[in-house]
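What you see is the complex with one protein chain gone and the rest in place.
Chain naming follows the written order as A, B, C, D and E, and within any one chain the residues start at number 1.
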Amino acid sequence: MPYVNIKITKEGATPDQKAALIKGVTDLLVDVLDKSPATTFVVIDEVEMAHWGIGGLPVEAYRQKLKAEKG
Amino acid sequence: MPYVNIKITKEGATPDQKAALIKGVTDLLVDVLDKSPATTFVVIDEVEMAHWGIGGLPVEAYRQKLKAEKG
Amino acid sequence: MPYVNIKITKEGATPDQKAALIKGVTDLLVDVLDKSPATTFVVIDEVEMAHWGIGGLPVEAYRQKLKAEKG
Amino acid sequence: MPYVNIKITKEGATPDQKAALIKGVTDLLVDVLDKSPATTFVVIDEVEMAHWGIGGLPVEAYRQKLKAEKG
Amino acid sequence: MPYVNIKITKEGATPDQKAALIKGVTDLLVDVLDKSPATTFVVIDEVEMAHWGIGGLPVEAYRQKLKAEKG
Partner (left out) sequence: MPYVNIKITKEGATPDQKAALIKGVTDLLVDVLDKSPATTFVVIDEVEMAHWGIGGLPVEAYRQKLKAEKG
């Protein structure tokens, strides 16, 4: 009866990639814990880039900062 | 001081139905646990069909599969 | 295929009260949105009093403050 | 390695305000718990007004009711 | 920068099984979306049986009901 929530930044994941995440996580729960697929839920949230922070910055600003530091 | 999060697939729930969910959950917490409505939050998330998985498949593909099996 | 998460402070809800929450929320989703109970999940989280904040304070300190103000 | 999720009603927060939330929460976790910013995630969810309930009502109806009561 | 939350009922998953879930989900996100493991978080919640509802009942009562029906 597992429930899995996957949060990713919204930057172009395709329907096929989302279906692959759903299948992969469900298979994993069947393999590792012998869960039933029929009662395994997977919910994917795509989060706007401006709404995801890391290192104290929105993710795009953070990536630019890392890139600038690496010169 | 309860917080309730309701996740449903996005397939046409009306504003009235959403208001009915908010009222129903709040009444339930008042009735069962004597909580105060003024500090009871209910947050509804409508999840895109392609983002909800069950049985290892996105929900529409899963429903079609069930229908085909019953066929 | 709804998923509902109920968060309440941990202050003595009984197993019967928890079962009543599960039944009440499920019935509500059946009544309002015609959802199937067999694919409706309800997960209850009991949160330690010291881990729940409101008004900028842990909940017990907040209640004492309200009481003192009403004096 | 903290993960912080901030849910607010969708009523016009600007990108600068969202960035200020991300920075503020990250700084707080560094100051209070000495966490590393590079592994501190902050995810902001903006929730439609019709999807947020308080006092048994969607938030706009609730605010109108409060205003009416205060006359 | 994904964040994954896995909720399972608390019925004896071992530390090795939990580690296998963490590895499996991380590998999946690397394979499907080319995410970096160093910024992929996986959080597992074990939920008390009495706190998980399905079919309008706590999960143990639900399983007994299913078993009785199959008789």
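The rule is short, and it goes like this: a contact is a pair of C-beta atoms (placed from the backbone, for glycine too) under 8 Å apart; a residue touches a chain by one contact, two chains touch by 3 or more.
None of these values were measured; they are calculated from a predicted model.
S.K.: Under the definition given at the start, what are the shown partners of the omitted chain?
M.R.: B, C, D, E
S.K.: For chain E, which positions touch the chain that isn't shown here?
M.R.: Within chain E, the residues touching the omitted chain are 15, 18-19, 21-23, 25-27, 37-38, 40-46.
S.K.: Can you list, in ascending order, the chain B residues touching the missing chain?
M.R.: 1, 3, 39, 41, 43
S.K.: So which bits of chain D touch the chain we can't see?
M.R.: For chain D, the residues touching the absent chain are 1-9, 13, 17, 20-21, 24-25, 28-29, 31-33, 35, 39, 52, 54, 59.
Everything that follows uses one rule, which is that only the chains that are shown with their structure count from here on.
S.K.: Using just the Cα atoms, superpose chain A onto chain E and tell me the rotation angle to the nearest 5°.
M.R.: 180
S.K.: Using only Cα atoms to place each chain's centre, name the chain farthest from chain E.
M.R.: So the farthest one, by centre of C-alpha atoms, is D.
S.K.: From the options A-C, A-D or A-E, choose the one that repeats interface A-B, i.e. more than half of its residue-numbered contact pairs are shared.
M.R.: Comparing residue numbers across A-C, A-D or A-E, the repeat of A-B turns out to be A-D.
S.K.: Counting in whole Å, what is the centre-to-centre distance of chain B and chain C, each centre being its mean C-alpha position?
M.R.: 15
S.K.: Among the residues of chain D, which ones contact at least 2 other chains?
M.R.: Those would be 41, 43.
S.K.: Which of the chains touch, listed as pairs?
M.R.: A-B, A-C, A-D, A-E, B-C, B-D, C-E, D-E
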